[in-house]
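All protein chains but one are shown at their positions in the complex.
A and B are the chain letters, set down in written order, and residue numbers restart from 1 in every chain.
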Amino acid sequence: MSRGEGVFRKIGENYGVLILVLVFTVIGSNILQPGILSLQNVSSMITFGVEIGLIALGETLVILGGGGGIDLSVGSMYAVSQVVVGLLAQRNVNILLAVAAGLATGVAMGFVNGLLVTRVKIPAIITTLATMYAFSGVALLLTDGIDVSAFPASYSFIGQGLIGGLPAQFVLLYIPAALLLWIVLSKTVYGQQLYLTGTNQLAAVLSGINVKQVRMWTYVITGFLTAVAGVVDSSRLVTARPDAGATANLAAITIAVLGGTSIFGGKGSVWGTAIATLVITLVSYSFSLANINSVIETGTIGGVLIVVILFQGYLARWFARGGRVSVKA
Amino acid sequence: MSLLALQNISKAFGGTQALSSASIDLNAGRVHAIVGENGAGKSTLIKIIMGVLQPDAGQIVLDGKVAAITTPSEARRLGFSCVYQEPLIFPHLSVLENIFIGHPVIDRFGNFDTAVMREKALPIFRSLGLDPDILPVSISKLRLGYQQLVLIAQALVYDSRLIMFDEPTSILSGAETDHLFDVITFLRQSGKAVVYISHRLEELLAIADEATVLTDGRVVGHTDRSELEPERLLALMAGKATRDYAGSAEQRKQAVQHEGTPVLSVEHLTLDPLFRNVSFSVHQGEVLGLYGQVGAGRSEVALSLFGYLRPKSGTVRLRGQEVRIRSPRQAIAQGIGYLPEDRKLQGIFSFQSISSNLISTVLPRLAGPFANIRWREVAKVVNRFRTDLNIKMGAPGDPIISLSGGGQQKVMIARWMAVNLSVAILDEPTRGIDVVTKRDLHDLIRSLAEQGLAIIVISSDLPEVLAVSTRIMVMNRGSIVASYEEVTDALAEDILGAAIGMPAEEEAQ
Partner (left out) sequence: MKPLAVATQSIGNQPIDQSLQTGKRSVRYETILLVIVALVVVIIAIGSHGNFWSSSNLTSLLVDAAITAVPAIGMTMVIVMGGIDVSIGSVVGLTATVAGLAFEQNWPIALVVLLTLATGAIAGLINAWFIASRKLPPIIVTLGTMSIWRAVVYALLGGNWISTIPMTLTAWFVLDKLWIIPWSFVLTVVLVLIAAYMLRRRPMGRHVYAIGSNEEAASVLGLPTKRVKYMAYVSLGALTAIAALMTLGQSPLVQATTGSGFELDVIAAVVIGGTSILGGRGTVIGSLLGAILTQLISDGVILFQIQPFWNGVVTGAMIIIAVIMSLLNQRGAAHE
């Protein structure tokens, strides 16, 4: 296999579906809503996309780490952290301190997930399913189910402000986060360790890598990122909602998988996730513009998830056969 | 006419020839022993008979007609059963269910007819000497020896004509072994064809009607009961080893000086039931060959030294200082390295590049001030090993799977050479590797020792152990049974004998 062929195969196998879906979505959204890719619309889209984009970055890390890693509780952590900020702001706590507390809460929840998965060794599906409901309950309890809106005016900058014409959350938060994670994954020791752990857990242990700690960090980082996303969301709406993020886990997992992250670990990238975020945000936005209910939108994303994972399987087998249609032997 | 005949069967995996033109005749009412070291091709043979693998060449003749055994279900339908070393059971089901799960007897309502199944099982249980009271018990509660008997019952219930045993006694006590032999005698008398695979020659004397010796995938000998002498079999098995070894005798005439504190010293290391009371030491510049059959406990000892398993008792000293190593990370920090036995499962990161695979053990060392990996340094390191070890590869960033088996193994070894080691434990370093690379690796091992490394080579390949070691230790059933301070060709048979539990002709040093 020549170098060129090898590269083609690698990109095709991991990102083939993404590229197809991207093209399909761009064309489709233009048909649905002509002119959707205007500058104004794109700016709006970015505003929405940052939140799920941050969460998806975290989810990517967790799934990358392998061993059945997944985080279903991201939506609930998103809600709890914004609620914490909101309630503190309501009690006239300095907004910066309130935000810091919210972020710390996110880290703490991520830590709980990480602890249960890596130390107590409860499978991630069950752990994060349970914490999803538990954390959601906490958000409702703290607020009695009522939205919290007592934020200082300055708070809205993060979610509504502009820097150089681009949304503030994008410039201040998403770009740095994505860049930082990209550097971590591709250039640092931790990033290497994460890829190795996800590829072959046993070999990683035998190479002296602390697999437990590597995976623990993915859950903690995810908790932090969901908290940041929660701050962005509550800033944009100037309201902290305890029922926010109900469908965030589905969207985050779909984005991660669409972006080339293998559900078994060891494969995935910030690039892929970022582009996939774009795609899913485009889908959501065009649905909103076309006044399609968000429930339908979520259903579509579910459909995308299944189609993506189905076709990734087909693609992998197609490439394994050398790119030819199989001949029944 | 034989029940099943394999004629000139060949099978290759990647670069290695697991079986070359092997032929064997299996007859009803006879116990046919298959003898050979690990890697000799025995398990490949079983897998072909059980339909798990297909031969590359040769033919299978069943009841006089050419046949193909395409799937495991097919093999079972043809009446072939195999009792593996590790009983293949459904731990959550009862004994009765385990026996009948593939072939349940159903009453007219469509339910499990427990009564009828019991009745079918009773005579078989009687023949095997099993108490029918265990039928409703969950099989995971039985001792391994009894689980094995249940699997034999399963084979009999399926009306198997050919029953194979793969190293059955490795999990049995002495009394259980005797009982197993009674059972095998019963099977023979019932007209079954029995295949008995074992490296324990003394057992064959007790029950085999004939024996086929496999070495390196070839049938090197076949004896009938009348000529069944352990010494003769031993000679057949060892013969090739002696021939192979003769060439490299000159290379290690210098006796290695064992002065001063040993680099590694192990005292009474025990982890029941895997290994017991293991004591030995290794000095700088030594290559200690640890020989034995699979299940002897060698890898387990290595994994304990490496911190992956925790021994129940015993002391480990590095350069005289006692150490407690609780994880591979700590082991590496102390200068102990371990090259795993199964590179595919335990070593290779198949999605990553050659570089990533090579530096997995030394990532922190190749990092800059922000924990950033200095990829240029990495490339230098990789290229250095590429030249030193003569690895045929493209660029360091190429995927590891683009390399041959031999190339991958060299990268695995380079992974450990990159670490500042005092002790290197290599577990089956040349398994599945082509001959040329094998020789390269042996030379490498010797040169590493000359540079001062203390090396332990675990191997089931007798020529390899003889070629590369300056001292040899033999393990059998979890204990060290023999130790040789000097390596000469005459030792081949002794070593083999010790590994399989036979008393040596002369006193071993």
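Basically, a contact is a pair of C-beta atoms (placed from the backbone, for glycine too) under 8 Å apart; a residue touches a chain by one contact, two chains touch by 3 or more.
Bear in mind the structure is a predicted one, so any value in this text is a computation, not a measurement.
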{"item": "Sole contact to the chain not displayed, among B:Ser20, B:Ser127, B:Ser350 or B:Ser404", "value": "B:Ser127"}
{"item": "Full-complex contact with the absent chain, from B:Gly64, B:Gly102 or B:Gly394", "value": "B:Gly102"}
{"item": "Candidates A:Ile125, A:Leu166 or A:Leu237 - the one touching the absent chain", "value": "A:Ile125"}
{"item": "Footprint left on chain B by the chain that the document does not show", "value": "72-73, 76, 88-93, 97, 101-102, 104, 106, 110-112, 126-131, 134, 137, 140-143, 145-146, 149, 173, 175-176, 178-179, 182-183, 186, 189, 273"}
{"item": "Footprint left on chain A by the chain that the document does not show", "value": "70, 116, 120-123, 125-127, 129-138, 140-141, 144-145, 247, 249-250, 253, 257, 263, 293, 295-303, 305-306, 309-310, 313"}
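Methods note: only the chains that are shown with their structure count from here on.
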{"item": "Chain A partner contacts - residues on chain B that touch it in the complex", "value": "306, 308, 327-329, 331-333, 338, 340, 345-352, 356, 359-361, 363-364, 367, 370-373, 375, 394, 398-399, 402, 415"}
{"item": "Residue ranges of chain A touching chain B (in the complex, touch as defined)", "value": "1, 3, 6, 10, 183, 187-190, 192-193, 195-196, 199-200, 202-210, 266-267"}
